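Below are the structure tokens for one structure; questions will follow.
Complex shown without one protein chain; remaining protein chains in place.
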Amino acid sequence: MFGIPRSYLFNRFVTFLLTVWIAATLIWIIPRLSPVDPAEVMLGRMASGGAFVEGSEQILQSLRERFGLNDPLVIQYFKYMWAVVTFDFGVSVASFPTPVWTLIAQALPWTLGLMILSLIITFIIGNALGAFMVWERTPRPWKVVIPSLMIFTSIPPILSGLLLMYIFSVKLRWFPLTGSYGLTVTPGWNWDFIASVLTHGFLPALSIVVVTFGFWTLGMRGLMISVQGEDYVNLAKAKGLKPRYILYKYMVRNAILPQVTAFALKIGLLVSGQILVERIFSYNGMGKLLYDAILDQDFAVIQGVSFIIILMTALSVLIVDMLYPLIDPRIRHQAEAA
Amino acid sequence: MAEVSAQTQAPEGEAKGRFNRFDNPWLNPKLLWGIGILLGIVLLGLIGRMLWNTELVFTGSTPLRLPPVGFENLRGQPGEAAFPLGTDGAGRDLLALLIIGAPNTLMIGAVASLIGMTTGIILGFSAGFIGGRTDDVIRILSDVMITIPPLLILVVFQSVYGDVSLLLMAFLIAGFMWQSPTRLIRAQVLSMRESGYVKMAQLSGASTAHIMFREMLPNLIPYLFGSFIANVTTAIVTAVGLEVLGLGPQRIPTLGRVIYDAINSGALIQNLWWWWGLPTALLAVMFIALLLINLGLDEISNPRLRKI
Partner (left out) sequence: MPVLQLTDICIDFPTTKGVVHAVSKLNLTIEPGRRVGFIGESGSGKTTTALSVMRMLAGSGHVSSGTIRLGADETDVLALSDEEMRKTRLKRVSYIPQGAMNSLNPIMRIEHQLWDAIIAHEGKVARDELKRRSDEALESVGLSGHTGRLYPHELSGGMKQRVCIALGVILRPELIIADEPTSALDVVTQRQVMQTLKDVQSGIGSALILIGHDMGLMAQSVDELAVLKNGELVEIGSVRQIIEDPQHPYTQQLISSVPLVGGESFLDDTVGAPPIKRSDSGHPLMEFQGVRKDYGDVTAVHPMSFKLDGEKPKIISIVGQSGSGKSTMGGIMLGFTPPSQGKVMFEGQDVYRMGPSATLEFRKNVQAVFQDPYACFNPFYRVNHALKFPYKRFGLAESDAQVEAKMAEACEAVGLDPAIVLHRFPHELSGGQRQRLIVARALMLSPKLLIADEPVSMVDASLRATILKNIYDLKDRYGISILYITHDLATAYHVSDYVIVLFHGRVAEAGPPKQVIGDPQHPYTRMLIDAIPWPDLKRPWGADPAEDARRMEEVRGHTETIFRGEVPGFELSTGGEMRMAAE
């Protein structure tokens, strides 16, 4: 495939499977570590929380089945694994008897859309700023402005979300407060709906972008500084190449490579941050679904949502890993040598 | 030495400049500011406990929804000096909540990061030194675990077990804080193992323990500190995230818990800005301090960054 060696693809794929398997296993083991019957505990808490308890025997039974209290552990485990592979997470307790997968399928596109959009914007803005911080021809004012933007760098998106929501939705009323589209529009391919989706999505996306670009900027700055000292950049200058061309083709193109790898290390945290932002903006995505499930003690949904988000994360890492050799020819070589 | 060469002079001049300017690279202004702010927050907690009535963190111990001194709430009530930062919707004093909550939040971060760090040092050195199968297992495990978002596994855990103590929360988060130090230390150990000074130490009959702790570890200090601080940030973000989802310790005030209550009671729409705004601001200050420390440490371990 594109001259990428099989061993590389194979390794990446195995890592992906391992990630998904370990995550699924953790989700399975955790409830079992408890000395008491988790089904009973959960039912008890549901009752005390005043949640839906009618037909408790039935729920208890369904919970028992999920936790498979009658089968031997190994059988339970394989049953569970099969369920996971077929995306069968059982039935939601709160919106009984909707299958968990149906709920997830409704929420997933929103989260994916928001995630892809904000990740890409953040990556581009962050790296561009990092590159301009180091480039010797960047205009002076920019060199002062960019570092001061770093003040946002490490604030988690929930905090920026709260702040932006307060300023733009509560005080200025420029943007709608919550939800992912207006109540008055009908979902479909019409302008009203699309405009509504965009205005509703803007603030959540902004609150992610505004605080996470700094991670890429700082990383890019360090990488650009070391690339700047490389012999090939010096020779590019001696070749009489145009400064912008050197910036892009010689410096950024090389400095960006470790950033792409860093993507894999960071994506887990970025996704967590987004889940929380969705919860604050009551965005109809996985974050809200998860939050509601926590409120309702709807364990099947919690389990399903967590697994799907981890699967999404692992998939994004896999995609990045697969694309990486296309931007770095050395990978093809190394993998051949290995 | 009037006429010295440019080539040898440039690096030496730089090195000497570094030592002249602050004698000690650890006296980095960013680092000192960051540490200063964090110490300030810890002191707020310590001194606050002595000077302020911390009983006010209990529900119903104060009037409801009073604004900070000098402001009025929507019902036209002015702030009272007895509750200088205002009160929340359940009748708790915000100042008391911050005094108790802020150190709790920092503590979770520090403990989780410390445990993660220690695990990372042990695993990283084992992987780098023992090599072979051990290395493979540790490497693959940390590669895999680093992509799993900690928040979600913790959500699953806490939704099953309900209330947790502060310390248990820190332990749980620590389960996701060892991967990046492990990777970092492993990579450094592998490169240092080939370095001249480690070979020299081997030639000098040094024991493995000596090589690890006396030759390698000191050179890792800036990286370890950097990784530690980055992990404190991540741990706090994760803890606050859990708290904002309504999980985490239920009976002990933390900053995240205060924000959770505020959002849940519609504090944003009711314009009770101090309720969510003050803990948010305090968290932001905390994160900025951590960022400053990290930037400072970056400059210490990579002198080239200082020029910009």
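Each chain carries a letter (A and B) given by its place in the written order, and its residues are counted from 1.
Rule of thumb we're sticking to: a residue touches a chain if its C-beta (ideal position, glycine included) is under 8 Å from a C-beta of that chain, and two chains touch if they have at least 3 such contacts.
Everything numeric in this text was worked out from a predicted model, so none of it was measured.
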Absent-chain contact - pick from B:E215, B:E243, B:D261 or B:D298: B:E215
Of B:L64, B:A206 or B:I252, the residue that touches the missing chain is B:A206
Which chain B residues would touch the chain omitted from the figure, given the whole complex? 2-10, 12-13, 15-17, 20-21, 195-197, 199-206, 215, 218-219
Contact footprint on chain A, counting only the chain that is left out: 230-232, 234-243, 245, 249-250, 253-254, 257, 327-330, 333
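By definition in this document, only the chains that are shown with their structure count from here on.
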Listed in rising order, the residues of chain A that touch chain B in the complex are 15, 18-19, 22-23, 26-27, 30-31, 34, 38, 41-42, 45, 133-134, 150-151, 153-156, 158-159, 162-163, 165-166, 170, 177, 218, 221-222, 225-226, 229, 264-265, 267-269, 271-273, 275-276, 279-280, 290-291, 293-295, 297, 299, 302-303, 305-306, 309-310, 313-314, 317
Please name which positions on chain B make contact with chain A in the complex. 140, 143-153, 155-157, 159-162, 180, 233-234, 237-238, 240-241, 244-247, 259, 263, 268-269, 271, 273, 276-277, 280, 283-284, 287-288, 290-291, 294-295, 298, 302, 304-305, 308
